[in-house]
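Only a single protein chain was left out; the remaining protein chains are all shown in position.
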Amino acid sequence: MIKVSDLSFSYRKGTPVLSGINLELDQRSTAIIGQNGAGKTTFVKLLKGLLKADEGDIFVNNHHVKETTAAELAKTIGLVFQNPNDQMFKRTVLDEVMFGPLNIKMDKQQAKENALMAIRMVDLQGKLDINPHDLSLSEKKLLCIAAIVAMDPDIIILDEPTIAQDHAGKEKIKQIIKALKDKNKLVMTIIHDMDFVAENFERTIVFNEGKVLLDGDTRQVFSQKDMLKKAHVEPPGITQLAEMLGIQETILTVEEFIHRNKEAARD
Amino acid sequence: MKSISLYVDKESFIHDFDPITKLLYILFALFLPLILLSFTVSFISVGVSIVLLMAAGVIRKTIPVFSFVFLVLITVVIIQGLFRPENETILFQIGPLAMYKEGLLYALTITLRVMNIVSAFLILVLTTKPSDLVETLVRKGMSPRIGYVIVSVFQIIPEMMASMSTITDAQRARGMETEGKLSVRMKAFLPLLGPVILGALINTKERALALEVRGFNSHVPKTYLYEEKTHALSKWVQAILLLLLVGAGVWRIFG
Partner (left out) sequence: MNKIVVEGLKYKYPLSDTLALDDLSFQVKEGEFIGIIGKNSAGKSTLCQALVGLVPHFYKGAYGGKVFIDGLEVKNQTIADISLKVGMVFQNPFTQVTGSKMTVYEEIAFGLENIGIPRSEMIARIDYVLDLLKIEQVKDQNPFDLSGGQMQRMAIASIIAMKPDILVLDEPTSQLDPAGSEEVFQAIQSLSKQGITIILAEHKMEKVALYCHRVLLLDDGKMVDINTPGKIFSRGDLEQHGVAAPVYTRVCKELGVRKAGTSEFPVTLAEAESVLRGRKI
């Protein structure tokens, strides 16, 4: 769905932020992890057409990003910003979520329906008339997710969606990702929460200093401890525990751990 | 994000001088011609300023400013030359319009004065970081709060521009056309104003919190990261400027 070739970018001459990135992204749900400042946010802004590549090409569902305006791409690819304050500019929660659908020429009825459904998914239906800036940080993050989900694009990118979320909030986001996957959308998430990565994503890409350091099945990626360390990330807690206990295979979730334990007890 | 200041980051002996000396120079350039009421003095003063601007290596940056000033002044020259009530002596005539000597001289004086002030100001503005200027004033006893406001004012335009581009990004990310034809960009521009202003207000509140916990209102005497800029010759230059001014005043009164 997305093809990136030889992508390079810098904000200022002489300090490259991304260099020589080649990636193909398919329907598999994908996590992007890596050190602060590795270039993750920059990368997804390039995919979205918000920044222009210095070199290389990006194709999103056959749109050549270089030759398409960000607005034209909006139907196809949605991005939830890392800083919610950068994304919100309407006066009420409902307007904020309706803005996108209306702009991509969805008819009013449909736009409202989509918006209300997205708002219900993040559990903000009680706050339709509130000014987005009066929400708490965790609610702002959820609102920004709803604003993109309502547009129903084929590709959805979330930049650190779980910031400030409690257990229930993370659970909501998990459900949303699952619902999107069920609709065959590509969900891509930049995230520092390794447990969340292990539980929700099939594929994991590790960025390091503007390059792709690792890319593969999440399980396979989390088995490469030394490489992860180099990128300032680590396997999830449960994976570490399993490894310390001498389990050979890479365990990703509590369920897997328990399941294995029960099997072992039965033998 | 950049600052709106016209400051040119270069090395020169003019840059090395402290803001106070430059402020004093502005006063000097402003008052000397007024005290002496002399055409020649104004002329020399402008000349000196321009030489200083060249020495600082910033003369090219003055061109847009001077061009703008000239544009305004030319209208003054024309209007005064043609229509000043005291006009008597015709210098030359173009069709039905007569250009008079009195008006032209008067306009020339104004032009010189304005040039004089502008060029003196440019020395300060082009060779001093706004934050250095404010910091110097705070050291001399201006309230840090006022200082903060002044520095923030220098930042308002770039900040508004940054906030505008953030919101534009938010809009085009969700399908609003903001690129391309002028008409498209104009259409996208107006709806930006509301959110930009609202955003600025919200920022102000959140920033106030950030300032509070960083001891902004503390009564402890403030210290500074950078040493106060002084030039070995500062005191001398300041003294000479003041002496000249006082001298001119005395000469005017008793001379």
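Order as written gives the chain letters A and B; numbering starts at 1 within each chain.
Here is the rule we use: a contact is a pair of C-beta atoms (placed from the backbone, for glycine too) under 8 Å apart; a residue touches a chain by one contact, two chains touch by 3 or more.
Note that this is a predicted model, so its numbers are computed, not measured.
Q: If I consider the whole complex, including the chain that's not displayed, which of B:R60, B:K187, B:R207 or B:K235 touches that chain?
A: Counting the whole complex, the residue in contact with the absent chain is B:R207.
Q: If I consider the whole complex, including the chain that's not displayed, which of B:I94, B:L225 or B:I253 touches that chain?
A: Checking the options B:I94, B:L225 or B:I253, the one contacting the hidden chain is B:L225.
Q: Would you write out the residues of chain A that touch the absent chain, in ascending order?
A: So the residues of chain A touching the unseen chain are 11, 33-37, 41, 82-83, 85-86, 136-139, 160, 163-169, 192, 194-195, 229, 232-234, 236-238, 240-242, 244-245, 247, 254, 257-258, 260-261, 264-265, 267.
Q: May I ask you to list the residues on chain B that touch the chain which is not drawn?
A: Counting only chain B, the missing chain is touched by 1, 3, 131, 144, 148, 151-152, 155, 159, 162, 203, 206-225, 227.
Methods note: only the chains that are shown with their structure count from here on.
Q: Please tell me the distance, in whole Å, between the geometric centres of chain A and chain B computed from their C-alpha atoms.
A: 47
Q: Residue numbers of chain A touching chain B in their complex, please.
A: Its residues touching chain B are 48-50, 69-72, 74-75, 78-79, 81, 85-90, 99-100, 103-104, 133, 147-148, 151.
Q: Which residues, counting only chain B, touch chain A once they are in their complex?
A: 166-167, 169-180, 195, 198-199, 202
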